[in-house]
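A single protein chain has been omitted from the complex, and every remaining protein chain is retained in its original position.
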Amino acid sequence: MSIEVTAVRKTFGDFVAVDGVTFAVRDGSLTALLGPSGSGKSTLLRLIAGLEAPDAGRVVIGGADRTDTPARNRDVGFVFQHYAPFKHMTVRDNVGFGLRIRKVPRDRIRARVAELLELVHLEGYADRYPSQLSGGQRQRMALARALAVEPRVLLLDEPFGALDATVRKELRAWLRRLHDEVHVTTIFVTHDQEEAMEVAEQIVVMNEGRIEQIGTPRDVYERPASEFVMGFVGPVTRVGDAAVRPHDLDVRTTPAAGAVEAMIERVVHLGFEVRLELVTGDGLPISAQITRQAAEELELRNGQIVYVRPNRLLRAVA
Amino acid sequence: MGALGYLGLILLGPVGLVFYRTFEHGLAAAWNSVTTPDAQHAFWLTVELVAISVPLNTIFGIAAATAIVRHRFPGRRLFDSLLDLPFAVSPVVVGLAIVLVYGRKGWFGTWLADHGIQVIFSVPGMVLATIFVSLPFVVREVIPVLREIGTEQEEAATTLGASPFTTFRRITLPAIRWGVVYGVVLTTARALGEFGAVSVVSGHVAGQTETLTLHVQDRFEAFDLTGAYAASVVLALLAIATLASMTLLRRRGAPA
Partner (left out) sequence: MLLPLSAVAVRSMDGGLSGFWQAVSGPEARSALELTFLISLIVVAINALAGTLIAWVLVRDRFRGMGTVNAVIDLPFALPTIVAGLTLLALYGPRSPVRIDVSYARVGVAMALLFVTLPFVVRAVQPVLMELDRDMEDAAVSLGASGRQVFARIVLPNILPAILSGIALAFARAIGEFGSVVLISGNLPFKTEVASVFIFGRIESDNVTAAAAVSVVLLVASLLMLAAIGAAARWGGRHEL
């Protein structure tokens, strides 16, 4: 189902958490709400789920205005940051909870739970309690629990935030594949730009309760709509008055038109890539990233004078 | 709101009324009631019981809590759960138990009588009763704090060359002090207010073995209601002071 959020505002006391936000996601899409902590992204997610009531604005899900529908009737699957497992219930009872509330017959609950546990790779864990699961397993259980009631939309609050780095990487790819399988309209909240780019089809960048930009991962990376987005979604360096990604710089040892002269302060080898820390005659720092092969061909060393030129500008800084 | 109404009905109404009854015959009558020789003696005897039992229970409490949290010894869990006995046992049963051991016909009765020591119907018995009923408070407040602070700071002090005693005095004690103080407040309140156990072992001799709580009952049964209410107000004021200090201590981050 599609989701349309129109002019939604939410305050907590004096703090404006969401400040007039409007955006839409189409049916079956996978969207990331990306922003720093305190940007209002989690509140926005809770507003869509009905766990918070907006001060103003509308929330439309699947063409129907749901602004005044209580959370329990919204048919929204929600996965909490710390998964909120029902710790006094087994995995089976956790996953079957929404179905029991809907008075689905026992044997059908059993079958559906088995199906979901297979989907999230937790077959054989049905009789365990959440305390006997690892973080990643709890997360997958929470996902199965949310999917059990066949929600119209799936909302995930920092789904990978509480996991360690390796598990995180695995789950990202897995969530992406799961979405291709289940095809439910999904929005997830994250503060990690790499995560947003890797998983989402569409990214909504938020800051201080407002939307900064909506676009594909490539859009927000290559054509950021604001200084904030530019800096938040990736590294930025400045050459003269132009802002550029460090890997979009040509580095050569001979002068060229439009190139800026700089001295190498440090060469940092990062495996496939080499990072150059440069400084211009005016004492301004420039950071450039080139491939190992390019660095070897140029025979770069500390103290050497090089000429750098942007091959792809981000945006002229006003 | 229903919950709050229940509180008013059960808790606040009665206490307010006792203050009213105390002063209904005027301030002078109330003052005279609490300054009779018997009332004064009861007051000082209560203070004496508190002054003996609270420090003893504090030292015991800290030692027992340290033993339970920091040491492994056989029967530790049993010891831990038995510490709560005074919370669960009727004060009258406690009184009876003390009589059966130290009374004239008790286990140590003959030996004590031969040495001219009277425990029952005198102050030593009342001290024992008070210690018994107020025993667990300090332990129960200190144990969670000790668990919480862990052993790292103590180990750090040891590696820096501190002796066990110095470590305890400079590291452990300051860390648990609010727990100890909170426990002391509770112990004091219980020691001040103990009635059943003390009643059994005291013999109720006005001016000799009568504490404030026993004095309340004595005055009530002598139909001296003003006297009973006046002594109650003294005790109630002490209780309110206890509540106030508990609330303050909780704000200081002592365990709730």
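Per-chain residue numbering starts at 1, and chain names A and B are given in the order in which the chains are listed.
By our rule, a contact is a pair of C-beta atoms (placed from the backbone, for glycine too) under 8 Å apart; a residue touches a chain by one contact, two chains touch by 3 or more.
Keep in mind the model is a prediction, meaning the values are calculated, not measured.
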>> Touch partners of the unshown chain, restricted to the chains that are shown, please.
In response: A, B
> Which listed residue (B:Ile52, B:Val89, B:Ile149 or B:Ala162) would be found touching the missing chain in the intact complex?
Replying inline: B:Val89
>> Looking at the full complex, which residue from A:Asn73, A:Thr166 or A:Thr254 touches the chain that isn't shown here?
In response: A:Asn73
> Please identify, in ascending order, the residues of chain B that touch the omitted chain?
Replying inline: 2-4, 6-7, 10-15, 17-18, 21, 81-82, 84-101, 105-107, 132, 135, 186, 189, 192-196, 199-200, 212-214, 216-217, 220, 228-229, 232, 235-236, 239-240, 242-244, 246-247, 256
> In terms of residues, what is the contact footprint of the unshown chain on chain A?
Replying inline: 49-51, 70-78, 80-82, 84-88, 97-98, 101-102, 129-131, 142, 145-146, 148-149
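Note that only the chains that are shown with their structure count from here on.
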> If you average the CA atoms of chain A and of chain B, how many Å lie between those two points?
Replying inline: 59
